[in-house]
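Complex shown without one protein chain; remaining protein chains in place.
Just so it is clear, A, B and C label the chains in written order, and each chain counts residues from 1 on its own.
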């Protein structure tokens, strides 16, 4: 029988640029609840924190995301050990 | 009454690249006969010399021309003092 | 292929020379230098801070270069992108593409720039007389990238 700890899915969240400043944090480790298995689910979970989290991630201002350093979509699957980044549309070059 | 010499139209002819080599000359001064007033007329006059002149200027191999250092066409007018160049299509760059 | 993300300035001439060296089949080198402008969207820019996503940046640029290499007949691509504090007239980005013929070099160079603008994780924050502001992405950049018909 597997230890219970095995089911806890830990992910690293990173925020860049305007999001990092508005949210007041650059990165954090969070445990994914059992029902959260894709980017849209994670975004809903973070918006539930209210305040800047709700307003920045609602999609009224454009937000992009990457999973393990690849551009990702709302239905991109996420799981234990993933590095997930949220940021505004890029403006380099 | 104008002096007769006034009617002699002298032009400078210049040849480049393959034409210069085939014709065996880089430039010459020629007097335009009364009937020769455009590039096509000049080309016919030069082809009448025969040999390389006939074969190089017949148009079987592509030939370009400039009048006073501007790209020109068969019907481009020519007259006294003009600088007229014949050459193959350009291959710089 | 070479990708460099650095705070130091770069020497475009040296990079262009390096792309020619050692390959006598190179007939064409296309290069692009992006520069910080004094005015942007109507505001005077005093300086700017370029933030990026270390790790993903290099990976994203390498992917763009791979796509360019699969689409055009090119020998090599090199990209240098600066980060950190920059001021007007500073160089930001360099893209150099070598090829046998100029058409491929030009198109691949423009493709890489268009994709850098929409796919590489860099963000600019400008200092202006009205205060600091994050530069907003331009719809025209999405249009420019979109015309290459590449899937995201």
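The rule is short, and it goes like this: a contact is a pair of C-beta atoms (placed from the backbone, for glycine too) under 8 Å apart; a residue touches a chain by one contact, two chains touch by 3 or more.
Please read all numbers here as calculations on a predicted model, not as lab measurements.
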Inset, instruction - Report, in label order, the displayed chains that the undisplayed chain touches. - result: B, C
Inset, instruction - Could you please point out the subunit B residues that touch the chain left off the display? - result: 14, 16-18, 62, 66, 69-71, 85, 87-93
Inset, instruction - For the chain that got dropped from the picture, name the residues of subunit C it touches. - result: 11-14, 16-17, 20, 24-39, 88-89, 91, 100, 102-103, 105-106, 109-110, 113, 144
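As a working rule, only the chains that are shown with their structure count from here on.
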Legend entry - From subunit A, the most remote chain by mean C-alpha position: B
Inset, instruction - Please work out the Cα centroid separation of subunit A and subunit B, and write it as a whole number of Å. - result: 75
Legend entry - Distance from the mean Cα position of subunit C to that of subunit A, given in whole angstrom: 27
